[in-house]
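Contents: one structure, followed by commentary.
A single protein chain has been omitted; all remaining protein chains appear in their positions.
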Amino acid sequence: MRTPFGSSILDAACRLPVPFIILFAVYVVIHGHHSPGGGFQGGAILAATLILIRMVRGEDDPWGLDRTRAAILASCGVGLYAGIGLLTLVFGGNYLDYSVLPLPLVPEKVRFMGTLGIEIGVALGVTGVLVLIFDALTAGETQESDDGK
Amino acid sequence: MGSEFLGMVNYWLSAILLLLGLHGMLMRRNLIKKLMAMNVMQVAVIMFFISLAMKTGGTAPIEQPGITEVDAYINPLPHALMLTAIVVGVSTTGVALALLIRIYRYYGTLEESELLERMQE
Partner (left out) sequence: MSQHVPVLIVIIPLVAALFVPLIALRTMAWARALTFLALLGVVACSGAALTRALATGPLHYELGGWAPPWGIVYVLDPLSGGMALLIGIVAALVAVYTQPYLKSWSTSRAGIFLSLFLLLVTGLLGIVVTGDLFNLYVFLEISSLAGYALLASGSIHSAVATFRYLIVGTIAATFYLLGVGYLYALTGSLNMADVAIRLSDIGHSGAFAVAITFIVVGLSIKAALFPLHGWLPDAYTYAPAPVIGFISAVMAKVGAYALFRVLYFVLRPTEAASQVLTGLSWVAAIAILAGSLLAIAQRDVRRMLAYSSISQMGYIFLGLALGTPSALKGALLHVLNHAIMKGCLFLAAGGVQWRTGGYRLEDFIGMSRRMPLTMAAIVLAAISMIGLPPTAGFFSKWYLVQGAIEAHAWVFAAVFIASSLLNAVYFFRLIEWAYLRQPKPQPSLSSPPLYQELPMQMLLPIWVLATSVLLLGLFNQSVVNGIIQYAIQPEGS
């Protein structure tokens, strides 16, 4: 995983499906309400895209999501989830009570939009975490190892 | 008796997987095998919950316009719970793998007997 496979065939072959996988991941997240799917599943598929790129191209092409950025993405994703909950606190309802969000929609649709918001947060969080796990497990031995006390 | 058994195959399978997983975790000497057995045990519990959710003649719990009877859809609650359980399983596997990599890099082995030997030195 650290060194690229060095094959242009693999490189070209992975270029083709990647946009479709990302599109499918976004579809899975947004359509979680109407079909099997949701935040975790869409996030896992999105992370699979990034892991595919890493496997084919090696460690030096993190495709814009190196370790720091992945950590920030994960934190912001879960923060989005907690933030929507705090937003509902601000508007007077209980925590994560979507019906108090001030959206100009029918009450069922308001809950739907609230759930969609947290699912997006979950997807971002899961993507960040899975990419971090993959990076941590395949990192080379030059990474810092805290064997001291 | 036979039809009772056939109707409950899910639960039998879940019990067998649970015992296999438990056996693997406790009896196997290799740390990776223990981890794999842990995953097997978690799958057993997930299967158990999902089997609880089934209703005869029910379909997937996604709202289809026009069909509003409760009995047409299977129970969605265990499915939602098991999504969470799957995520927990993934996280535990991630933490366990990170630990195993650290142990492997330091000691060079993941067999418990060799590990204990090298730890004594």
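Worth pointing out:
Letters are used for the chains, namely A and B, taken in the order the chains are written, and counting of residues starts over at 1 for each.
Keep in mind that, in the parts below, a residue touches a chain if its C-beta (ideal position, glycine included) is under 8 Å from a C-beta of that chain, and two chains touch if they have at least 3 such contacts.
Computed from a prediction, not measured in an experiment: that's the story for all the values here.
Every shown chain that the unseen chain touches in the whole complex is listed here: A, B. In the complete complex, the hidden chain is touched by one of A:L86, A:L105 or A:L137, namely A:L86. By the touch definition given at the top, chain A reaches the unshown chain through residues 68, 71-72, 75, 78-79, 82, 85-86, 89, 93-100, 144, 146-149.
Contact between chain B and the absent chain runs through residues 18, 22, 25, 31, 34-35, 38, 41-42, 45, 48-49, 52, 78, 81, 84-85, 88, 91-92, 95-96, 99-100, 102-103, 106-107, 115, 119.
The rule is short, and it goes like this: only the chains that are shown with their structure count from here on.
Residue ranges of chain A in contact with chain B, taken from their complex: 34-36, 38, 40, 126, 129-130, 133, 136-137, 141, 145, 147. Note for the complex: chain B touches chain A at residues 60, 62-63, 83, 86-87, 90-91, 94, 97-98, 101-102, 105-106.
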